[in-house]
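One chain of protein is taken out of this complex; the other chains stay put.
By letter and in written order, the chains are A, B and C; residue numbering begins at 1 in each of them.
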Amino acid sequence: MNPENREPLLQPALKLHIPEPSARPGSAPDFTHLSFAAAGAVRRPQVSETARQMQDLAFDLIRVLDDTGKAVGPWRPDISAERLKHGLRAMLLTRAFDERLLVSQRQGKTSFYMQCTGEEAVAVAQAAALDSTDMLFPTYRQQGLLIARGWSLVDMMCQVFSNSHDRMKGRQLPVFYSSKDANFFSISGNLGTQFSQAVGWAMASAYKRDHRIASAWIGDGATAEGDFHYALTSAAVYRAPIILNVVNNQWAISSYQGIAGGDEATFAARGIGYGIPALRVDGNDFLAVYAVTRWAAERARTNLGPTLVELVTYRAAPHSTSDDPSKYRPSNESASWPLGDPVERLKKHLIHENAWSEEAHVALDQEVKEEVRVAAKEAESYGTLGKGPKPDRSTIFEDVFKEMPWHLRQQRDELESEQ
Amino acid sequence: MNPENREPLLQPALKLHIPEPSARPGSAPDFTHLSFAAAGAVRRPQVSETARQMQDLAFDLIRVLDDTGKAVGPWRPDISAERLKHGLRAMLLTRAFDERLLVSQRQGKTSFYMQCTGEEAVAVAQAAALDSTDMLFPTYRQQGLLIARGWSLVDMMCQVFSNSHDRMKGRQLPVFYSSKDANFFSISGNLGTQFSQAVGWAMASAYKRDHRIASAWIGDGATAEGDFHYALTSAAVYRAPIILNVVNNQWAISSYQGIAGGDEATFAARGIGYGIPALRVDGNDFLAVYAVTRWAAERARTNLGPTLVELVTYRAAPHSTSDDPSKYRPSNESASWPLGDPVERLKKHLIHENAWSEEAHVALDQEVKEEVRVAAKEAESYGTLGKGPKPDRSTIFEDVFKEMPWHLRQQRDELESEQ
Amino acid sequence: MTTMNMAQALNSAMDTMLARDPNVVIFGEDVGYFGGVFRCTADLQQKHGVDRVFDTPVAEGGILAMAVGMGVYGLRPVAEIQFADYIYPAIDQLVSEAARLRYRSGGEFSAPLTVRAPSGGGIFGGQTHSQSPEALFTHVCGLKTVIPSNPYDAKGLLISAIEDDDPVVFFEPKRLYNGPFDGHHERPVQPWAKYPASEVPEGYYSVPLGKAAIVRRGSDVTVVAYGTMVHVAVAAAEMTGIDAEVIDLRTLVPLDIDTIVASVKKTGRCVIVHEATRTSGFGAELSALIQENCFYHLESKIERVTGWDTPYPLAFEWDYFPGPDRVAKALRRTMEP
Partner (left out) sequence: MTTMNMAQALNSAMDTMLARDPNVVIFGEDVGYFGGVFRCTADLQQKHGVDRVFDTPVAEGGILAMAVGMGVYGLRPVAEIQFADYIYPAIDQLVSEAARLRYRSGGEFSAPLTVRAPSGGGIFGGQTHSQSPEALFTHVCGLKTVIPSNPYDAKGLLISAIEDDDPVVFFEPKRLYNGPFDGHHERPVQPWAKYPASEVPEGYYSVPLGKAAIVRRGSDVTVVAYGTMVHVAVAAAEMTGIDAEVIDLRTLVPLDIDTIVASVKKTGRCVIVHEATRTSGFGAELSALIQENCFYHLESKIERVTGWDTPYPLAFEWDYFPGPDRVAKALRRTMEP
């Protein structure tokens, strides 16, 4: 051994640090760690600014709507009241859809459901900011993308009910939608995998001299997966035309965002080390989300490469119908979330702009609920889980391969012989 | 579809970017992209400074030795000439060891060898800065750690020769050393895996209220593996007592560091997104490497958590004996490396300090070569690959499990029956 | 003795080992404060401290890397992978590292970790919450693979796994957490409390790895099964009236070959049952071994009853699941000649 190596200094012993959230059931919610500047306070760089020059933005929080509902500051987007009302409608529709299917789950019409309550602005404003031909690589919590793209609610419900009209033939877990026509990629049960795949898609689009860009989403928890790192590395190296969105809704099932590293740095800051421009945005501020997404899309579309966007929001609902958040967080934590509710905030803005009213809002709310009700009736007529029509069971053996090989044909016959 | 979604703007088509190194065979080496400040110019923060406050250091390059061999600036370490000479000796010994075993490989005494030429300061200065009880998780290019810790050259050579004295019983690829007694973790063929394991070890040390810290190494290329991300995430979350070293020697076999993302940001900058303090250091400057490692070790030992260190160096030799770098980089690129040779620079410093001389250097060089020669003679007497004594072949079935299960005993008997 | 379901028995195993050995630490996604999505680590953090039972980032590869490093230090880490379906990102650390460490270091280093993961279907989990990937791990030399079928075994085997000096992959058939399941999904769920195997000592005991159990003695045909399928096999035997000897493997590697061979030599017939997909499933290895060891004793061909070679389809769970009818058919076919 090296004779010159010193004895360990007389120092206090090491100690393992396990992060803990600011509040647990029984204590008061505490969001004092989440500090942010006033709406309008954060600068808006040129899209051509380098990642190095704009590192500050990874630690700030871009906000457009102030407490009075006014849109302020350099990020205030150029968007018509009509389009905002369209967004408000899609958010309300998403919420009504979630509410209805939650009830369906309780009624046993499906085995499982996942809401996005409180996070509707993420999907809906981002859908509004993208072209309909852009390719989306979502998680299970961006049903708002499909709804904002005007996709058929009935079709979505048929998937949730695993019924005879389910295009996924009863195979997938409820809410794992897929729609090639809507440029909405098949949702995977395996967290994070879509994030890195999306970069491959974007590279292909660039390789083919296409104009379409990709947009991918991942949760705060899932950023810890290898795929997050693969995505950032390859997006940076090949300057892929993609928007990489981290939806930081504070929770990954029962683990708060500190378990994913969120107490040590923001998730947007992850971009810095790869030289990827990163923006951090108030995810419950429809206008801010829209503006940031437009900015990132412009970068992608003009060959400036990827942008990492952290959307700061709050998962107001349980993780899924299998979850009970009262076991791990204060039951009133959602109400204390300092960035409010995205629907309420956009409504307030439109009213502030004299483009909306309480009455119109109530009417719209009823309209979307009715739309959902009608859709649900139709979808239920095609069957619900374990009741009514369902796909043909011989489809079990289809689509494993493009052409069914002998061993699957044999197994299909075996099953068929069971009457 | 959303009726309000716009047509794609009339913009130039997307285009896929594939990074290219600054020079290929046939063209002149070009390191103009590697810009750095003068020795002594980079500030030295308190170990308690936050990651956020010291982001600038991830983009700078800490250097202590100036062109005249003088040690300058705030990072100038407090280290005796004796200890520096000890380091110089270990670097020379490492180089002599590499040279000798390269010849052995050409002579067929082993199937494979890997040199660390030009990178000796990384391992040797870091070994000097750590306590001998600290646990090392190296790659195949830190043989200097073992040599600096005074480990037996004969033992190392026996591993390379897969002979009867090989503690790894002829199982491992040459140079994949392992030494529990030297606190040097078993080298894996799978890139990156040790980096994340090291964090687990460090967490265990903290959990047990130990004083020992961990230090792990990874190459620029291997930073792209998921394990790099796992390591940074868990080190940040649990504030593990560890030094996470990225050895940026510019190449990963034939891929230059831009393929790993090095053109977009420094590798040190990866730390920023996890809230891990990051330092970037001239890896060929023994004093700078020593100083930076001491600083990081102090953080780890005082429960301040992990530090990410990027060591900027150059892989002067081929990747391994299976490689021919003239196929992918200018043959004189090594000579143009702006940060020089670590041995020459430390020698110059010691001469500048009047603690060393050309004659002493020549004598030392001969001394270490003789030491290597004697060791090689002894090691060869225990056998070389395919010649002379080797481990017993029934050992093939040992150590798969702690106790040999029936199926391995049966297979052992089967082999034994083959005469 | 207390009555425990399988989740409670597993919890008790970990509780016992945390109390016995300060080197035992337990971690995984949601296992800390919350106690795990299947409640297997409920209250352990509260009882033993946050640094002994804690949440991890959602990174299976990182979790097992951490476990390897801790094992190298000298701890006995017990890592949970939330669903067996999510073990794939961690396979490199298991196959290339945990399984190879002792060998490649000439015995100097090892990673005595235990990986727990709920596996199997029957809970409407769809293709990413229903998989039985055990066969993959049985192909990896250096790993032990364990699958319990009841609370008593679950606790005793998990304690053995934690104490074992080699890395152990421990799959928990999630359909069995609350009660035994014989595949008659149309019948009401029976709680474990009604079965003797739910009588579990509160303290320390162990069930050795590598030892199968004969859960039903018989002379007509040998049924080799593990996990949930043990209960299905017994149900099929009862249904058919065929006097089947049912072997519960408990450990897949190292396999209790003697018990299997003795039984097949006695019965001359064999049906292998598993829920995993058929091709290259562990049933293939069992079939090959039995054929090799009992060739002259076999009176009819060895049958495999398994999941189909497709993903586990949510709405067709019971068409997929190799239930008692399918096993019964195979038993009858085997008895035919």
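By definition in this document, a contact is a pair of C-beta atoms (placed from the backbone, for glycine too) under 8 Å apart; a residue touches a chain by one contact, two chains touch by 3 or more.
Everything numeric here is computed off the predicted structure, so don't read it as measured data.
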- Which of the displayed chains are touched by the chain that has been omitted? A, B, C
- Using the definition of touch stated at the top, determine which of A:Glu82, A:Asp324, A:Asp399 or A:Glu416 touches the missing chain. A:Asp399
- Among B:Ala71, B:Leu93, B:Met157 or B:Leu173, which one is in touch with the chain left out? B:Leu173
- Query: Of the residues listed, A:Ser164, A:Ser186 or A:Ser322, which one is in contact with the missing chain?
  - Reply: A:Ser186
- Determine which one of A:Leu84, A:Leu102 or A:Ala202 touches the chain that has been left out. A:Ala202
- Residue-wise, where is chain C in contact with the chain that is not depicted? 61, 85, 88-89, 91-92, 95-96, 100, 103-104, 127-128, 133, 135-136, 138-139, 141-142, 253, 276-277, 279-285, 287-288, 291-292, 295, 298, 300-304, 309-311
- Extract the touching residues of chain A with respect to the undisplayed chain. 135, 166-169, 171-172, 176, 178-180, 185-186, 188-190, 193, 196-205, 207-208, 214, 226-227, 229-231, 233-234, 237, 398-402, 405-407
- Note on the structure: Interface residues of chain B toward the undisplayed chain are 16, 18, 20, 24, 111-112, 162, 166, 169-174, 176, 188-192, 221-222, 224-226, 252-255, 259-261, 322, 327-328, 385, 390-391, 393, 396-397, 400, 407-408, 411, 415, 418
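The working rule: only the chains that are shown with their structure count from here on.
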- Farthest chain from chain C, comparing Cα centres? B
- Note on the structure: CA centroids of chain A and chain C: separation to the nearest Å works out as 35
- Averaged-CA centre spacing for the pair chain B and chain A, given as whole angstrom: 40
- Which chain B residues reach two or more other chains? 203, 205, 207, 226-227, 229-230, 233, 237
- Item | chain C, residues touching no fewer than two other chains | 51, 56-57, 59, 61-62, 89
